[in-house]
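Left out: one protein chain. Kept in place: all the others.
By written order: A, B and C. Residues from 1 in each chain.
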Amino acid sequence: MQCNRRSFLKLAGAGAVGLSLGQLGVDLTPVEAYAAQLKIDGAKEIFTVCPFCSVSCNAIGYVKDGKLVNTEGDPDYPVNEGSLCAKGAAMFTMTTSEHRVKKPLYRAPYSDKWEEKSWEWVMDRIARRVKETRDKDFILKDEHGNTVNRLESMFLLGTSHADNEECALAHQAMRGLGVVHMDHQARI
Amino acid sequence: MTNHWIDIKNADSILIMGSNAAEHHPISFKWVLRAKDAGATVMHVDPKFSRTSARSDFHVPLRSGTDIAFLGGMIHYILESGSYFKKYVAEYTNAGLVVGKEYGFQDGLFTGYDPKTRLYDKSKWNFELDENGVPLRDVTLQHPRCVFQLMRRHYERYSLDKVSATTGVSKENLRRVYETFAATGKPDKAGTVMYALGWTQHTVGVQNIRSAAIIQLLLGNIGVAGGGINALRGEPNVQGSTDHTLLYHIIPGYMAMPHNGWQTYEEYIKANTPVSHDPLSANWWQHKPKYFASLLKAWYGENATRENEFCYELLPKIEKGEDYSYMFLFDRMYQNKIRGGIIIGLNPMNSVPNTNKVRKALDNLDWLVTAELHHSETTDNWRRPGVDPKKNKTEVFLLPSAHRLEKEGSVTNSGRWLLWHYQAIKPGYEARNFGQMFVDMLNRVRNLYAKDGGVLPEALLKLDWPQSYDAEEVCRRINGHFTRDTEIKGKLYKKGQQVPSFTALADDGSTSSLNWLYAGSYTEEDGNKSKRRSAEQTPMQAKIGLYPNWSWCWPVNRRILYNRASVDEQGRPFNPAKAVIEWKNGKWVGDVPDGGWPPLATGKGRNPFIMSRHGYGQIFGPGRQDGPFSEHYEPVETPVNSNLFSGQLSSPCYKSVSSEMDLLAPPADPRFPIVLTTYNVTEHWCGGGETRNVPNLLETEPQLYVEISPELAKEKGIKNGEGVIIESIRGRVEAIAMVTVRMRPLKVHGRIVHEIGMPFCFGWTTPGTGDSTNRLTPSVGDPNTTIPEYKASCVNIRKADKLTELAT
Amino acid sequence: MHTRTSAQLRTDSVRSSLQRLCQERPAYQQLADVFAPLLECAELLREELAPTCPALPPHAQTLKGQGIPLLIGNDLKTWDQALDQSLERMAPVLETLLERPGLEALLRDQMQRSGRTPADLVLPLLQGDEAAIKRLATELEQDRKDRDEPAIDPGRLGFFLHHVLSPVLSTAAAMLPEPATWGDWKEPVCPVCGCLPAFASLSPREPAHTEQIVSGGGRKHLHCGLCGHHWRIRRDACPGCGQADSEQRELLYAQDAARERIEVCRACNGYALCVDLREYDPVPALETVPLALLHLDMVARERGLRPLFRSIWNVLPQD
Partner (left out) sequence: MPKTFFIDTSRCTACRGCQIACKEWHELPANKTTQFGWGSHQNPQDLNSFNYKLVRFSEHLDGDVIRWNFFPDQCRHCVSPPCKQVGDMTHENAIVQDKATGAVLFTEATRQFSEMDFEDIRDACPYNIPRRDPKTGQLTKCTMCIDRVRSGMLPACVKACPTGTMNFGEREDMLKLAAQRLERVRKNFPEAMLADPEDVNVIFLLTDAPENYHDYAVASLAPVRPMDRKSFLAVLGRPLRRIADGLG
């Protein structure tokens, strides 16, 4: 047969070659009126990964006006094939938790309360504490005169909740500071 | 996982041990049940009858901490019954290798043990080499010192009687499991092992898994579809966070952390690059210098040159043999040796053993940075019940962190697949992601050093560090790029272009990569492969559920590790119906093979286990701290005072810390006769920090409970629903008794031993729900990993007079 | 086989689907009245054809790999008898709907004269041969004038032939099993007949295959406008241009009817309609779906969007 597949696309919708509903004498006014009064919402589908166990089920989040309105399993991900377990299905509820920490909080020594602070303030203060600790405790050489360049008095714990990119940077940052006490859930 | 989630469906026999997959990896269980639907037998060996047991063909209860006895018995059975895959064992494992004369094993100890240091001299376990440095090998497996014969002798002691008396499993049940699983020793059958924290959280955790490795090698189940040893990793990205190494003892790509004994780059390379003289051994780690140099280039950028040893000097060096894991960290903190630190996305005040001590240790910090979604027992430790905040000196920061849906980036699933998640919504309130926090924090520290100077500022200032956090950009850095124009296989790559694979990495400074295993994941040709969502597959791949075009997996998109062991020396699959790879018309088809060499019969092939020095599957594993074969030792806290297999009661090498708060009950202590195991509950996530804050989930599992058998309840006069006190030598915990037939009394050493189980998801920040179960558990750990023994400790239980931690 | 086959998807009847539609949206009454006879007739005919209708040949992997639909190169002669039956059964309603009485008779005369069979008449639809349909219309023109019947324009003729061919191919396509693998068909045309899809759907939940977990459904399929075959496509990409950037894709839906959505691709400015079958109980007769979603076509067109797949339902008066 002399046919090539591209020729199909010419006959868009086969039966509809040049024919429209109007030509069939159908009155579309009622449907048009109906369509005109509809309130239309818009949403986006964002593909994400369930944040619980390491099956890492893929999920689709429906986002409307910047807010998550629903989640469902990703049917294309060959592992979960659209399914989610009960906890995965509760992902949505968990993201709307009212109990979230909302702002950077600071608890001063000997204080009995949290205080809200700006990011600028806390990050500046943290950087100073890190430097102060490093400068005070950094070990350049061990007792045998070996170069060790390490900081034992500061540590990092966590976390397997972090993305690969976050972990890679956290590791680099800690080794740059000389930190050797570093650990997380992999050892739990 | 050596294999991946979907591959479970290919198994003919599934041994779930040390895992409650149906409750904790529910979707993985879909693949278990698919195998079951196709005729596989599913067996669950676990102290507690759970929803996994309910959906398995049968459940076998065993006493916590006796897995090696159970598995040793299986090894013995496989050897005695001759059900091992003979060709595979002879050709592909180190069963035929001859071990040196110094090796020996007597009364529970291997040769080379030093009781003072509690360490072995592992050189006593070396293989015997010929004049070319190639190990002596007897493929007939008859040499008296070959691994096969040593193994036979080693596991001869694991008779049904002794195993049954140790584990509490009836001989009938033992036989049932052994026979069923050993039946996969045929070339066209596969059995898989699924384990989780039930195996790792023991002082013999690594040897539990080694036992499974020996079994799987004997049965020819490694490298095949439906086989393998599959760790169901617990946490959301614990595979990725291990690969990218939030750990002290390694650096990204599973390379050793430099220690004070390796003062120069050359010393490091020499000590860490294995040499093999066997032409059939791929000895993949011979390439380590390329990976290490590329990592240093990625860390220090232009500042790292061959001349300055890629800034090796600036790296911290740990003290050789020292342990910096959290168990030891908290001990040092308790001893006031730690000044400050960062805890993100982790709740150690609930999830670390001997929590009473750990909580006190945290009080000793000058400063603490935390980053979480919710307040936790860790962030608010300074105001925990029974302490006066006014006496606590610690300056605490609590940073609101963004969760998964609020950021983009990649995670790695248990099957080593990279998966990109897109940002769905903006972070709630003022939350930021961890990447932003670390980038910002370090930039501020760098600025301070640039401005004010300080100790060794160059270690920070020479870092190639981004100005702001961009996950996509870091993802590119992880893959790595060329630092100068380079030609690879006739193709010219410009400076700055992405490396196509780890085979392009070099040790001359021409390449940079944050993790060699991930090289090939983000290339010039195909972009960010963690975003690939194509279901395309060949019919051969479709048969075993291989999706090579969906995302990408390390290494080099190989979905089933050691897959060269699934074919014979001609490259023909042992099981043609479920072929993983096949040599066809001069090339490999199917999965990405472990190296592109042709089959062994061509003379140009390589032994299939390319990551081990000699290329063989390691039945004999001389690299472990606690012996080349697994051996049953009792948990550190044990209800019995003898070990039926040797005079060595508990592991001679287990790790521990020793403060006045680190008490251990002596063996068979009448004060603590009951075995405690701990676990998760389906409705709550790990320490419960997230799920306790969801009212409808809290309604379904509202309070800390302890599951006890009706027999024990009767003995103790405890009724269902009553408040009880559980006590170990370290602490006491209140819980509500849940009397259930799902916990069975076990007959051990001729008498009844009771086991009880508790979840650890409740904490005082959710009032009335109870508090940390880990106040009971001990700080003792595996000698290889320092993972603590959460799964087996000794306690007692009694009715409570009054309850203060639980709402009534 | 764990996936649903086209034959297994249990749907409501045409009549009851249209009744539900009109109950919910009375504005559709007239449209439903006009098309009900056609859709019901085809429904009945498919049932009648099912026992004897010849099956489709297997789809050669090499052709599939190149994106060539199954029926390409097929002359449809195998189905001549079924097509003849279809012509006979469908003609009366089509003639009424198109207001062209006697069209069947014209066609039959024409066939007799030229020695053609029904398969020859409908073949141009498969071949994308618009010119052939125009030629046929011209040929019929003379007879028509002789009989003093209204003019046969190619549009009406195409529509007529489409609805003769459709029940036959639909019956044959419904016998196909769901493919074991997916992802090997990337063309935005039907892998069976090469026609454009009429709409997309998200698959219903399926209680199947294991004791414990069911699929959450939600797989996206395109439904052929001619043979009714549906084939799986990627959930995350525009079915027209393949764009998978979620920022470029948007879903529009009426506030109280999120299960019917306009899937918009900002990259190509095209749209396709998609129904979420998980949210229906019962699932409406699929051939009524394009009709029932006309208002969404109107909304989309109002917003200046271009239909990815043109059909009679989205060729609006302003075109």
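Please note the rule applied: a contact is a pair of C-beta atoms (placed from the backbone, for glycine too) under 8 Å apart; a residue touches a chain by one contact, two chains touch by 3 or more.
These numbers were taken from a predicted model, which means no experiment stands behind them.
J.: One chain isn't displayed here. Which of the visible ones does it touch?
T.: Result for the missing chain's touching partners among shown chains: A, B, C.
J.: Among B:Ile8, B:Leu219, B:Leu373 or B:Leu697, which residue is in contact with the omitted chain in the full complex?
T.: With B:Ile8, B:Leu219, B:Leu373 or B:Leu697 as choices, the missing chain is touched by B:Leu697.
J.: Touching the left-out chain: which of B:Val163, B:Leu517 or B:Leu803?
T.: If we include the chain that is not displayed, B:Leu803 is the one touching it.
J.: Using the definition of touch stated at the top, determine which of B:Glu683, B:Glu755, B:Asp771 or B:Glu789 touches the missing chain.
T.: Of these options, the touching residue for the absent chain is B:Glu683.
J.: Residue by residue, what part of chain A touches the chain that was omitted?
T.: Within chain A, the residues that touch the unshown chain are 83-86, 89-90, 93.
J.: Using the document's contact rule, name the residues of chain C that touch the chain not shown here.
T.: Residues of chain C in touch with the missing chain: 10, 20, 24, 205, 207-208, 211-214, 216, 259, 278-282.
J.: For chain B, which residues lie in contact with the unshown chain of the complex?
T.: Answer for chain B: residues 22-23, 26, 49, 51, 53-55, 59, 682-683, 695-705, 720-723, 736-742, 768, 803, 806-808 touch the chain left out.
Assume only the chains that are shown with their structure count from here on.
J.: Determine the shape of the graph in which chains are vertices and touching pairs are edges (line, ring, star, complete, other).
T.: Complete.
J.: Once you count every C-beta pair in contact for both, which comes out on top, A-C or B-C?
T.: Counting C-beta pairs in contact for A-C and B-C gives the edge to A-C.
J.: Based only on mean CA positions, could you tell me how far chain A sits from chain B in angstrom?
T.: Their C-alpha centroids are separated by 25 Å.
J.: Using mean C-alpha positions as chain centres, tell me how far chain A is from chain C in Å, no decimals.
T.: 39
J.: Rounded to the nearest whole Å, what is the centre-to-centre distance of chain B and chain C, using the mean of the C-alpha atoms as each centre?
T.: Each chain reduced to its C-alpha mean, chain B and chain C end up 53 Å apart.
J.: Among all residues of chain A, which ones touch two or more of the remaining chains?
T.: Expected reply: 46-47, 76, 81, 83-85.
J.: Can you pull out the residues of chain B that are in contact with at least two other chains?
T.: Residues 26-27, 30, 422, 533, 535 of chain B touch two or more partner chains.
J.: Can you list the chain A residues touching chain B in their complex?
T.: Going through chain A, the ones touching chain B are 46-58, 61, 63, 66-68, 76-81, 83-88, 90-91, 93-95, 97, 99-112, 114, 119, 122-131, 133-138, 140, 142, 144, 146-173, 175-188.
J.: Please give the residue numbers of chain A that touch chain C in the complex, ascending.
T.: 1, 3, 5, 7-28, 30-36, 38-47, 60, 62, 72-76, 81-85
J.: Spell out the residues on chain C that touch chain B in their complex, using ranges where they run on.
T.: Touch list, chain C to chain B: 180-184, 209-213, 234, 236, 244, 246.
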